[in-house]
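A protein chain is absent from this complex, but the other protein chains hold their places.
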Amino acid sequence: MTRVTASPPIARPRVERHATGAEAESPHPVKIATERVSLFYGGKQALHDVTLDIGSNQVTALIGPSGCGKSTYLRTLNRMNDIVPKTRIAGRVTLDGADIYAAGVDVVALRRRVGMVFQRSNPFPKSNFDNVAYGIRVNRLASSRGDLRERVEASLRRAALWDEVKDRLHESALALSGGQQQRLCIARALAVQPDVLLMDEPASALDPIATQRIEELIYELKRDYTIVIVTHNMQQAARVSDVTAFFWLGKLVEVAPTEQLFTNPREKLTDDYVTGRFG
Amino acid sequence: MKIDRVALTSARRRSVNVLMLGSTALCAALTVAALAFVLGYLVYQGGSSLNLAFFTRLPTPVGEPGGGMANALLGSAKLLLLAALVGVPLGFMAGLYIAEFASPGPAFALRYATDLLNGVPSIVIGIVAYTLVVLPMHHFSTIAGGVALAIMMVPVTVRGTEEFLRAVPPSLREASLALGATRWITIARVVVPAASRGILTAVMLGLARVAGETAPLLFTALNNRFWSHGWTEPTASLPVMIFTYAIAPYDDWHRQAWAAALVLLALVLTANVAARVMVRRPAVSPG
Partner (left out) sequence: MPAGGWRARLRNGDEVAHLMALLFGLTLALLTTLVAFELVVNSSLARHRFGWSFLTGQTWDPVADQYGAAPFIYGTVVTSAIALIVAVPLGIGAALFLAELAPRRISDALTLVIELLAAVPSVVYGLIGVAVLVPLMRQYVQPALQRVAGSIPVFTGPAYGVGYLTAGLVLAIMIVPFIVSVVREVLLAVPREQREAALALGSTRWESTARVVLPYARLGVFGAVFLALGRALGETMAVTMVIGNRPEISASLFAPGYSMAAVIANEFTEATGNLYLHALVEIGLVLFLLTMIVNAFARILIVVTTRRGTAA
């Protein structure tokens, strides 16, 4: 299994937000920063003043009981909440220092840079090849047919799926197993060359072996991508992430290097949760 | 004594139970028997009158036996083609608007307009097509009949399109948007393809329905004993021929009417069954 090494605490709790420029020299400079982000569905507030820095090229896990806002928070990072009617957001979210909610921001371009893998694998009812090629085609990334094929192959290799599908590229993606479908969705997300990969409980519907493959893949991918993963499975968070953030009732309770959060949390609430006293 | 009374009541209740449940079964059996009778009688009457000439020959003048309804078959095909070419794109785009773009207020209003249009009696649609096409052109035509049927195709297509677009799982939309596709590209390349089979089915059912419509054609496409050339002449159609021949006093025409009814019913029911089979095959099932 993957071995987790604690990295310096670059993601800070909200209270001490006015940081120095220290993170610029850290091996994991801030990729995404959210400042006092609140989100409302109609009259209901789903997120309360969440302030969190996410370091690049590492895995940040969001944990918490269901309904705690961790998935909602994840979806603010690529503005997926935009498509839910009656949603209102307050606060600031920056990607490489640029406000992604500023007026005139090209949401489409944003989502190209911030890829997403969903809880249930959701391949399009197309062939394996066309699934991976979809994002390349709609974003016109390939210069030629050969280029397209190479990009699809590269993405599938990165997602550790190439060997399994290379002989059935033009068969329906719906014929793949659940775990293969999820890796296909990862390949599909990688194909548009994002910097950030958001994963919303990517292994929750999978069996242990398929889960293990996804986790290994996440470990592989963090060299090149910033990964934010939502999981309800604390062992999984402990296995794959460098930094863990604990959400409760729409609030960020604590964020710390994963090992520290699980072994020596600062907050009583976190301790109760990670030791299984509730949730 | 007490126990006896309980036993007595429940025996009565049991027999009421059996009696009433039995009568509901009888109702169902009667209804199904009606279709069996319609089908059986048509096959019996129409089958004996059906021959090759029916499909290849023009109608003969009164008193002259033989002949067929080739012109009516072609006329019906032309009318349906017009109905599909005009009504389906309009209905599809309007359905797309309701399902994908409209905010709740306009969506409600358009849905209401669709229901209203769907409930308009077909004979009234005929009047409207008459005032819109026949009056300005000063004569009956294939176009006028096609317009009448096209108006009837619109609400069917709108509702089918909206229903099946909405049935596309949100996860597919999200996957596409998350890959940096625009809303329009997402609709065009993911949502509509995923819903296409359902929409096609709805369109097919709609076409099957208007294929049998007679009332809106009576004073738009009218009828024609000969071939109808182009689109501006009156044309014969299968349903209008059935009507004309059925109420005429000639036995020979009655036989032709039965043959035509059998052909029409076969077409309509085949389209219905095919559409149902199509929609029942497992469609998109992600995950």
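All chains are identified by letter, namely A and B, in their written order; residue positions are counted from 1 within each chain.
Convention: a residue touches a chain if its C-beta (ideal position, glycine included) is under 8 Å from a C-beta of that chain, and two chains touch if they have at least 3 such contacts.
Everything numeric in this text was worked out from a predicted model, so none of it was measured.
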Quiz prompt | Among B:V43, B:L58, B:V128 or B:L200, the residue in touch with the chain that has been omitted | solution = B:V128
Quiz item: Which of these, B:V16, B:V62 or B:L85, touches the one chain of the complex that we don't see?
Solution: B:V16
Quiz item: Of the residues in subunit B, which ones touch the absent chain?
Solution: 13-14, 16-17, 20-21, 23-28, 30-32, 34-35, 38, 41-42, 45, 90-91, 93-94, 96-98, 100-102, 106, 109-110, 113-117, 119-128, 130-132, 151, 154, 158, 182-185, 187-188, 205, 208-209, 211-215, 218-219, 222, 239, 242-243, 246-247, 254, 257-258, 261, 264-265, 268-269, 272-273, 276
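The rule we apply is simple: only the chains that are shown with their structure count from here on.
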Quiz item: Using mean CA coordinates as chain centres, what's the subunit A-subunit B distance in Å?
Solution: 49
Quiz prompt | Touch list for subunit B against partner subunit A, complex | solution = 169, 171-182, 185, 189-190, 193-194, 283-287
Self-check item: subunit B contact footprint on subunit A (complex, rising order)
Solution: 78, 80, 83, 108-109, 111-113, 115-116, 118, 120-126, 134-135, 138-139, 174, 178, 181, 185, 188-189, 192, 205
